[in-house]
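Report on the following structure.
With one protein chain held back, the other chains of the complex are shown just where they sit.
Letters A and B name the chains as they come in the text, with residue numbers starting at 1 for each one.
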Amino acid sequence: MNVRKINELFSKELKVINMGLDSFADNLRREEVEVLQMDWKPPAGGDKHLIALLDKLDR
Amino acid sequence: MEQALLDKRARAPLLPTLVGAGVPSLTGWGEVVSAFSSAVNIRHSGGLLVSLVGDPRAMTYLSVCVPALFRNPKKRLVPGDRIRFDGHRMVTEDFVLDFPGRPTWQGTLSLKDVRGLEVSKVSLLKEALLLKGRAGGFLGLLRGNGTNNPFVDKAIQVLRGVQKAPSQAARLEALSGLVGLGPGSTPSGDDFITGVLLGEEALKLLLTTEAKAVADSREPMIPWSMEKEGLRVATDRTNDSGKTLLWQALQGHFPQYLIETVRSISDAEGKQEITEAVERAVSRGATSGTDALTGFLFSMEGGL
Partner (left out) sequence: MKKILVRKNAYYDSVFLMLATKALKQWPGIKEAVVAMGTEVNLGLLKEIGLLSGEAESAKPNDLVIAIEAETGDAAEEACRIAEEILKKKSHGGGEEEVRPASLDGALKIFPEANLVVISVPGPYAGREARRALNKGLHVMIFSDHVPVEEEVELKDLAQERGLLMMGPDCGTAILNGKPLCFANGVGRGPIGLVAASGSGLQEVCCCIDRMGGGISQAIGTGGRDLQDRRVKGRMMLMGIEALKRDPETRVIVVLSKPPAEEVAATVLSKLEDSGKPCVVHFLGRKPPGTRGSVRFSGNMEEAAAMAVALSKGEEYRERWRAPLGAEMARVAEAEVKFMASEQKYVRGLFAGGTLALEAVALFEEEGFRILSNVRKEPGLALRSPHRSEGHAIVDMGDDVFTLGRPHPMIDPSLREERIAKEAADPETALLLLDVVLGYGAHGDPCGPLAESVAKAKAQVAGRGGYLSVIASLTGTEKDYQNMAEQKKKMEAAGCLVMPSNYQAAVMALHVIRKVGAR
């Protein structure tokens, strides 16, 4: 079981991308964690069919 | 709106990293008058400006350092926003700044900030200021007359009156002629007077020690019995910014960058360090740093 990257994370500073609730990013900033808040929107306007297509292209 | 600020709904708490010691004594209402990328100025109902700053180097007796505010685009304050002061904290529509338990900032000059000040360093300060100082304010005062700048010309007039005045009280009265004078969102004259008060504070401290080299040569211009009433009254003749600065300086509280500058000069071991300290100071505002140091020199040299 390879967990090397997890242990690496433990010895580094957290650098977080927050996708969703703003308050989670606010709280991290109070703790002096570098965090980037995303302005997340459902992809393809929420159209599930389109999303499935996009995913296929991704893979 | 006021009711909204008084209700008990949950607001995000923001932790100040430093609270200027003058802030917790304020109660009542304030309104945001300007908002910049790393400072927000709030006009308290008493007429003083309280600043929220992102950088501890911008601290004053009436500032609160709260870096988190400036890292978060959602928590923007804009001119017109109302703020409630209730002694323990500041409350806005979106967040609360609690003071208890947070580190306090005084902004007073102490012996360790001045003990290395001596005549030679003061000369080096003058040289550095002439070299690095920013024009547009009162730097012209260092250069003598014939400046072609109406503000500087006026200031020279006032200062001649100060030097000629027959008594300390009269000198003080005369100095107040600079209040509100000059360009800048804080008039240059107010920065200059702050520098003068800083210099007088430094001299007072030096006279209480062995290092009297600078102080020996002259009597302090501003009486130490705190007879600054003349100046205090004059502060009504300038804008909020200037009034706030002078109000603090008259009580012996100075902005962080000025204390840091004096300390650097005092600790400096050579010309290079003094020049660097001056460079840092003159980058404040447009000409604030330059004007304040000019005032400081005026005090230290007993005239320009």
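Worth a mention:
As a working rule, a residue touches a chain if its C-beta (ideal position, glycine included) is under 8 Å from a C-beta of that chain, and two chains touch if they have at least 3 such contacts.
This structure is a prediction, so every number in the text was calculated from the model and none was measured.
If you put the hidden chain back, the residue from B:C65, B:I83, B:V162 or B:L181 that touches it is B:L181. Only one of the listed residues, B:F151, B:F192, B:Y257 or B:F296, touches the absent chain: B:F151.
By the touch rule set out above, chain B reaches the unshown chain at residues 8, 10-13, 15, 33-37, 41, 71-73, 76, 78-79, 96, 136, 150-151, 154, 177-187, 189, 237-242, 285-288. By the touch definition given at the top, chain A reaches the unshown chain through residues 1-7, 9-10, 12-21, 23-24, 27-28, 30-31, 33-34, 36-43, 51, 55, 58.
Rule of thumb we're sticking to: only the chains that are shown with their structure count from here on.
Of all residues in chain B, those touching chain A in their complex are 12, 14-15, 68, 71-75.
Chain A contributes residues 22-23, 25-26, 29-30, 37 to its touches with chain B in the complex.
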